[in-house]
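Only a single protein chain was left out; the remaining protein chains are all shown in position.
Chain lettering (A, B and C) follows the sequence in which the chains are written, and residue indices restart at 1 in each chain.
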Amino acid sequence: MGNIHGHLFRISTFGESHGPGIGVVIDGCPPRVPFDLKFLQSELSRRRPGQSDLTTTRKEADAVEILSGISTDNLTLGSPIALLIRNTDQRPSAYKEMQKAYRPSHADYTYDAKYGIRAVEGGGRASARETAARVAAGAVAKTVLHHACGAKIVAWVESVQDIRMPEPSKLPTEKSVEANLCRCPHPATAARIEARIREARAEGDSVGGVIRCVITGLPAGIGEPVFDRLEADLAKAMLSLPATKGFEIGSGFAGTLLRGSQHNDAFVKLSGRIRTATNRSGGIQGGISNGEDIDFRIAFKPTATVLRPQSTVEKSGKATEISAKGRHDPCVLPRAVPIVEAMAALVLVDHWMRDRAQNTSFGKCGRTR
Amino acid sequence: MGNIHGHLFRISTFGESHGPGIGVVIDGCPPRVPFDLKFLQSELSRRRPGQSDLTTTRKEADAVEILSGISTDNLTLGSPIALLIRNTDQRPSAYKEMQKAYRPSHADYTYDAKYGIRAVEGGGRASARETAARVAAGAVAKTVLHHACGAKIVAWVESVQDIRMPEPSKLPTEKSVEANLCRCPHPATAARIEARIREARAEGDSVGGVIRCVITGLPAGIGEPVFDRLEADLAKAMLSLPATKGFEIGSGFAGTLLRGSQHNDAFVKLSGRIRTATNRSGGIQGGISNGEDIDFRIAFKPTATVLRPQSTVEKSGKATEISAKGRHDPCVLPRAVPIVEAMAALVLVDHWMRDRAQNTSFGKCGRTR
Amino acid sequence: MGNIHGHLFRISTFGESHGPGIGVVIDGCPPRVPFDLKFLQSELSRRRPGQSDLTTTRKEADAVEILSGISTDNLTLGSPIALLIRNTDQRPSAYKEMQKAYRPSHADYTYDAKYGIRAVEGGGRASARETAARVAAGAVAKTVLHHACGAKIVAWVESVQDIRMPEPSKLPTEKSVEANLCRCPHPATAARIEARIREARAEGDSVGGVIRCVITGLPAGIGEPVFDRLEADLAKAMLSLPATKGFEIGSGFAGTLLRGSQHNDAFVKLSGRIRTATNRSGGIQGGISNGEDIDFRIAFKPTATVLRPQSTVEKSGKATEISAKGRHDPCVLPRAVPIVEAMAALVLVDHWMRDRAQNTSFGKCGRTR
Partner (left out) sequence: MGNIHGHLFRISTFGESHGPGIGVVIDGCPPRVPFDLKFLQSELSRRRPGQSDLTTTRKEADAVEILSGISTDNLTLGSPIALLIRNTDQRPSAYKEMQKAYRPSHADYTYDAKYGIRAVEGGGRASARETAARVAAGAVAKTVLHHACGAKIVAWVESVQDIRMPEPSKLPTEKSVEANLCRCPHPATAARIEARIREARAEGDSVGGVIRCVITGLPAGIGEPVFDRLEADLAKAMLSLPATKGFEIGSGFAGTLLRGSQHNDAFVKLSGRIRTATNRSGGIQGGISNGEDIDFRIAFKPTATVLRPQSTVEKSGKATEISAKGRHDPCVLPRAVPIVEAMAALVLVDHWMRDRAQNTSFGKCGRTR
């Protein structure tokens, strides 16, 4: 269970790190949407291992095969879109030690506790490799979102450890994010972050940080009240990513220091549209978008895989030491940027469709705007 | 949409702030669980408005009527449990101004944008009054959880604005939390927090803060991989609460400052059980509980309702000023403590049942522990 | 579990036969739909016990109380609509015998087998009384459907035992169905059916029959492929009704006698629209409506409650005899007509909304008609 996401734009992912491959089936995609394989492949490349010396050296082309759902003239059919990515660079031998001992802060122990069995090689289903399927599905979601309302999603690395970029004067573009290896759009900060990651790698260690994501162009009215608030579904989507430990939207934890009179976002009329003068709400009020930028942050812990010897136990409970030999990222953040965007796109398309279903086109009923 | 929570222990809530009442239908509750109305009522009392001078002066007995699902000898029947709480203290006249102008940082504008209609009085469905239904359902979930595995949930106010209690040397008890009006188990900090809340009230303003929640006694193996990770569902549940702006688990945002070698939780054998020496993971690894305490925090912004005049617009976009006249909480945190616990209980019972469904009792298959 | 219906127009029902009441919460209703309490109440009256000498003598006004979701000017708010119907005429003493022995062909035994507990009086949750909640929700669905596309649903009693009305030359109207007590729109057949039901009642026995239902005005394109075909969801909805044993659509079981060349519905153009010359498909092809009348039948077995002594066992397995003393319908069909319509309306609105979500309003994508 737990491998299906979405209520209407519903994706079902599969695959282990060292099995034949990973993939996704998308059910509920609107028909007649232009399918752009080149774009999908470029999104996968942003997540691809081995893309730079900041990432794991595992080499995967991550070439996607389309199994269904696309017409001969490259339009979505409305039927399930199945996408398959073969695993090619597997080194099961690197994981022999894991057969016996549990890697600290990995899912080895909890999978055993839950299922009484686990795929040892590369972490099996718990490997971050499964996120490639999310990025593939997210690329389709981004395209649908573009046609639905033109909304855009951009994420970037805001900090690694204590190195934090200054508040940007204007929204970073994807181009500025992609301009450097670590996906931090502030060049001076990026240089420091890259040095820090290389330093950690050299010492067989790892580092974490914070990714920020901003969604522009989403109209007011998207999201649901009570349990499925838009920020709740975004929080779930982000905390479903490996290595995440926190989520905040708008003013976030810092907002708890303010008074209500300081925190509230006054409504104003700007260019004929109802806007807010500030955006401490992060673009969502009462669970529903208000037309401002949706603005949130995600905390990623340092990668659990480190090359230093660590204390742990075997399945029997016997104390032992383990040293990682598998390839790994000294910092997951650069590769996590497209994954964050993908999850955001999946949440937004699903909520867009839910809103359409309930609030449009019931004759004179429903929303009139 | 969005008013149903859970996959197996499924609750459907309803009700507006100033309508006849609010309530909940629970579908999927296990049968033969002793139903404890007194406990349920006491949980509602912890959330009740008017419980102290720190809260809104709205007076609601929040007396619950059981409409179905309970046998004559007070056992759950396995059929839907419907619970109804009548609204009694309504002052619709207090909301006249809201008919015309949108209250800043409330859901007035977004509900209009979404539905083209809204219940003006008291915020309608967007009122925090809906959380009473969550607490009622959560009380049932807590009872089920107790019988399932004995797990316990305790939440408390950790900080209000910059006033933060020190890290407790041992886990606060519900008794220590309930020992003071603001539900902070550190008496000296509690006194300062209460003074701060009274100060904000006196000035017609409001304050926010952080609630911490710890779950003890949950066995390893609860939670799902990938999209429905236990922390993801907890994050969603918490961010679905009114006024929340952030969630972090275990090391949280502070964990991004550490290196992997510092952050990892080494496995050890203690009293014959596999444990971790530290708990930066917050009790969950790979989305699945590891048997340690589940430990998370939620950021609550200052209440949006303040008595000072604020700039806003009318539905037409015309600029105007608004001053709240409705009753409100100068700080939501004291009353939010039982709500946080309720949402945690709902998530845990649902995941407990999902785990039972997949991983037990398939002859020799399934989990063997 | 099992008390929630629908994917987008989602209803959650509750209530036991002899508890405080029964009811329903509707989540996902479109906003701004005129809510017609009078119509809702009239639909409940068509299902009401005690409406004629053909039905049970239990007397229930079935007066509905609206708990939420409706604005002061009688429009739906888009938030959950909760409806409560109090039970008033309860005779728990009539069910004493049921405490010990299982009534044949009732759910007494299976509820005990499943839950290890059951509400004995009146069959508890298994009582057909729960269908009142379906009719209440169905009345709202009918109204939504009317505003969405103008589709209409009419059901009638086609046969009781071997008494079967001739194929009607034109579609029966609701007026012609309501013109007689047994809801068979062919007066001569109706007279024979009523006599047959009275005869069964006089002999302490019961009879079954077939209800036919036709939906007109539903445009082509509603329904889903593969698992959620429109006829599949209709079949499920109908087989979820108490006492049903069969469902057939279009040519049904009789269609198995034909050859393909005889069975196929040729396409023709009529009044500028693509139509079929015949309708053996019953208005659905490939799971999706084709714009023709949707036409199906449901088999209802004779009521299980008979006044004659019957062989059965006690919980321990000890053989005994039981004679019903509770009030009952000698034939459920007359009262089942509005229930069939209600379930059809719930299925159609849900599918209408699913279609809107996926197939409309994605810029130039999606359906163009």
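Some points to look at:
The rule is simple: contacts are C-beta pairs under 8 Å (C-beta built on N, C-alpha and C of every residue); 3 or more make two chains touch, one makes a residue touch a chain.
The model shown is predicted, which means the values in this text are computed figures rather than measured ones.
The chain not shown here makes contact, within the complete complex, with A, B, C.
In the complete complex, the residue from C:His18, C:Arg335 or C:Arg354 that touches the missing chain is C:Arg354. Per the touch definition above, the residue from C:His5, C:Lys142, C:Arg183 or C:Arg335 contacting the chain not shown is C:His5. Contacts to the hidden chain, counted on chain A, fall at residues 1-4, 8, 10, 12-16, 19-23, 25, 27-28, 31-32, 65-69, 71, 75, 77-82, 84, 114-119, 124-125. Although one chain is not drawn, its touching partners on chain C can still be listed: residues 1-5, 13, 102, 104-107, 109-111, 113-116, 125-126, 130, 159-162, 200, 205-210, 219-229, 231-240, 242, 244-253, 255-269, 272-274, 276-277, 280-282, 284-291, 299-306, 308, 310-313, 317-319, 354-355, 357-359, 366-369.
Residue positions on chain B in contact with the hidden chain: 7-8, 28-34, 76, 78-79, 144, 147-148, 225, 353-354, 356-368, in rising order.
One rule holds in what follows: only the chains that are shown with their structure count from here on.
Chain centres were defined as the mean of their Cα atoms; on that basis the chain farthest from chain B turns out to be C. Taking the mean of all protein C-alpha atoms as the reference point, the chain centroid lying nearest to it belongs to B. Copies chain A and chain C of the same chain sequence form an interface built mainly from equivalent positions, shared numbers / all numbers used being over half. Remark: chain A and chain B have CA centroids separated by 26 Å (rounded to whole angstrom).
Contact with two or more other chains is made by residues 8, 28, 31-32, 78-79 of chain C.
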